[in-house]
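The complex appears here without one of its protein chains, the remainder shown in place.
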């Protein structure tokens, strides 16, 4: 499957459309159906006890799959998350950034489905996994 | 099932343990196995287009179930989300607060399971639904 | 929301389209957005230990939601399950039939979303819960 957006295209898109979060989420790599995104973990992502909050991990999984789909369909489309099932498996390290590795398993006309593994930088084992479905609106 | 925390206990707990979010999430009502929480929607919860972001809705579902479980097991326990499967069904209204209605379907020794409906204030139909599982650590 | 199929219509549809399972699944009641289905539990639904198998419970949840959606959209449509997230919460009784109570939370043009509680007849507490999404193909 051919990419419709390069790494540079995707970064420019993020800066333009999501200026409020572009500093938190750095697109590290994009491949055919694959996407790697780093989340800068700061004070506001932490929960008491020093661990990264669930909503922050959800946000990272969600944005990674969104970008992986955009890379395949191009910047015009307005994809919307319809389902996310996320398993929190290990406690992420408090002082470490997080990395999401997303892959698109299906790109249909109406729905795209994929999964994501989330890692704490410096740990081998994933801290969370998620399956996500996006609805792709018809072209106008 | 008897409640171990009253509405007042739960509000005091939130203020003490989660001072950074206590203004966003207001516990409106607590019953046997049921919990109603309101999320004040402000600029920082919004996505481009004016709709409430997925991570904000995830956070509301998560905190509601967490509090519903705490009400049953008391403030000592450190429950941790292990799974959340969330369906985003409708676009929430931009200018409206959101309400979560959580119910606990199982409270076991090790796992608690429940589900949540999320509403935009002023709309009858739910905008999202979620099923959540929490791990309850053994008493020390 | 008005029903397009009565209890009798739905039973006739099941007998015609799913003759191989019509004896296992009995539609007990249908309401606006709600459906109650009983599964006759026999030897072939059991696992070692005498409990009802996971796939049998999945089948009951799936068929209940399918019928709840059909009641709303009519027999012509060919709805397909796209996602099911199911939580197994308690051990079902071995010798008892099971009851599913399904409700449709959203009926969109392309997707329908709902949830189901599964009960062992004779037990008050649900043994499983599921959230399901169906894809509704465009009318031809």
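Each chain carries a letter (A, B and C) given by its place in the written order, and its residues are counted from 1.
Note that in this section contacts are C-beta pairs under 8 Å (C-beta built on N, C-alpha and C of every residue); 3 or more make two chains touch, one makes a residue touch a chain.
Since we're looking at a predicted model, the values are computed, not measured.
When the omitted chain is restored, the residue from C:10, C:86 or C:127 that touches it is C:86. Summarising the interface, subunit B meets the missing chain with residues 82-83, 85, 110-111, 133, 135. Remark: the residues of subunit A touching the chain excluded from display are 85, 87, 89-90, 105-106, 108, 113, 115, 117, 125-126, 129-131, 133. In the full complex, subunit C contacts the hidden chain through residues 17-18, 44, 48, 53-56, 58-59, 62, 80-89.
The working rule: only the chains that are shown with their structure count from here on.
In a homomeric contact, the two copies may use the same or different surfaces; for subunit A and subunit B, over half of the interface residue numbers are shared, pointing to the same surface. Taking the mean of each chain's C-alpha atoms as its centre, the chain lying closest to the overall protein C-alpha centroid is B. One simple way to say how far apart two chains are is to compare their mean CA positions; for subunit B and subunit C this gives 28 Å.
Note on chain placement: the centre of subunit A and the centre of subunit B lie 23 Å apart, centres being C-alpha means.
Each of the following residues of subunit C touches two or more other chains: 85, 133.
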